[in-house]
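Excluded from the complex is one protein chain; the other protein chains are retained at their positions.
Chain IDs A and B follow the sequence of writing; residue 1 opens each chain.
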Amino acid sequence: MENLGSHTQEPIVSPKTFILVWVLLMILTGFEIFAAYKGIPWKNELILALMLAQAYLVSFYFMHLRFEKFPLILSVVLGVLLTVGLLCALIIWDGIHIIQLSR
Amino acid sequence: MEEIRRMEPIEGIHGLPEQVSAEQFAPSAFSRNRKKLMMWIFIISDALLFGSFLAVYTFERFISPSWPDRWKIFEPGYLAVMTVVLLSSSTFMAVAVEGLKQGKNRRFGFFYAVTILCGIVFLAMQAHEWAHFIGLGARLNTNPWGVPLFSGLFFMITGFHGFHVLTGVLILSFIGVLKLMGKVSDETIELAGMYWSFVDLVWVFILAVIYLL
Partner (left out) sequence: MTVDKQVERHHKIPGFWQHYIFSTNHKVIGIQYLITAFASALIAAGMAMLIRLEIAWPEHSWPILGTLFPGAFPGGVMRPEVYAALFTMHGTLMVFFFLSAALVGGFGNFLIPLQIGADDMAFPFLNMLSYWVYLTGLLVMLSSFFFSPGGPASAGWTSYPPLSALKTAIAGSDWGQSFWIVGMAFFIISFTMGGLNFVTTVLSMRTRGMHMMRLPLTTWALFTTAAVGILAFPALTAAVVMLFLDRHFGTSFFLPSGLYVAGKLLPNKGGSPLLWQHLFWFLGHPEVYIVMLPAMGFTSDILSTFCRKPIFGYPAMVGSILAIGSLSFIVWGHHMFVSGMNPYLGLFFDITTLIIAVPSAIKTFNWMATLWEAKIQLRTPMLFALAFVSLFVTGGLSGIFLAMAPADIQLHDTYFVISHFHFIMAGASLFGIFAATNFWFPKMFGRMMNETLGKFHFWITFITYYCTFFPMMFLGLHGEMRRLYDPVQYYTMFKSLQPINVFISINAFALGAAQLVFVFNFFWSMLRGEKASANPWNANGLEWTLSSPLPYENWEGNSPEVQRWPYDYSYPGAAKDYLPQVVPEQAAAGNY
């Protein structure tokens, strides 16, 4: 009964990969916090890009999204990014207007 | 009735086996594993909850004439350590699950324990940070920086995240005990690992949007 529903077709990931991903994450985090702290030019764009890179690493490697089939990857990524992106973009569009009116 | 009960698979509270032989179902990109699929969908909906919160944060920030300088409130070093702890715990979890799949039980046990430990450390650090923040005079409805929305949003969003970490720690500990008793499938542990990494994923966004931008 134990292995009912377990599925071992997934490729085995060696610890080396995880160590590499971890190192990358550390570098990204360090750079992100540094950029924010020092306030370098293009910091906001940079932080957002680094954030997405980190999110990619965590979801694709740690959450094994990489090993899912393409339609699932697409649904997860698009489902979340599009929905949140639209919500954000459209209400911020309105927010800009509100602040302009109050000036 | 007694006899029938015993026939049921461990998780089948309802009397149907979770996975009737797979060939019975039409092949689909989604049908590899039902529980995992549901976990993904749950994660989508939870991610959208945090997404909505962060969208709200951004909106409220846009409509506020000013926004407090976060570096006057938080320490970059402390923040970095918090992030490192959480990101590492999620790495450990991934290594542990991998070990489990390969039947390396000792490796699994070690990294699994470290994962939980990291989670607890993160919670402690967050509690300390909240205490610091409250000590500065921040409350849900007011704060010394003149933008009450900021502290309200901060408490709400990090509180929600902290709550997720807490449930994660509890779930992992509970499952860990079950594993010691041999009462839990590898798959359940893998799903718990997914949830744990998801909590980490959310932190990545919170870090950028609330602390850094």
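Note that contacts are C-beta pairs under 8 Å (C-beta built on N, C-alpha and C of every residue); 3 or more make two chains touch, one makes a residue touch a chain.
Remember, it's a predicted structure, so these values are computed and weren't measured experimentally.
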item	value
Selected from A:Ile19, A:Ile40 or A:Leu86 as touching the chain missing from the view	A:Leu86
Residue among B:Ala127, B:Leu140 or B:Val177 that touches the chain left out of view	B:Leu140
Those residues of subunit B which, in the complete complex, touch the missing chain	4, 7, 13-17, 20-21, 23-26, 28, 30-31, 33-34, 37-38, 41-42, 44-46, 48-49, 51-53, 56, 59-60, 63-64, 140-142, 147-149, 152-153, 156
Positions on subunit A where the hidden chain makes contact	79, 83, 86-87, 90-91, 93-98, 101
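To be clear about the criterion, only the chains that are shown with their structure count from here on.
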item	value
Mean-CA-position distance for subunit B and subunit A (Å)	14
Footprint of subunit A on subunit B - complex, ascending	9-10, 17-19, 29-30, 32-35, 37, 40, 43-44, 47-48, 51-52, 54-55, 58-60, 62-65, 71, 76, 79-80, 83-84, 87-88, 90-91, 93-95, 98, 101-102, 185-187, 193-194, 197-198, 200-201, 204-205, 207-209, 211-213
For the subunit A and subunit B complex, residues of the former touching the latter	1-10, 12-13, 15, 18-19, 21-22, 25-26, 29-30, 32-37, 44, 47-48, 50-51, 54-55, 58-59, 61-64, 68-72, 75-76, 79-80, 83-84, 87-88, 91-92, 94-96, 98-99, 102
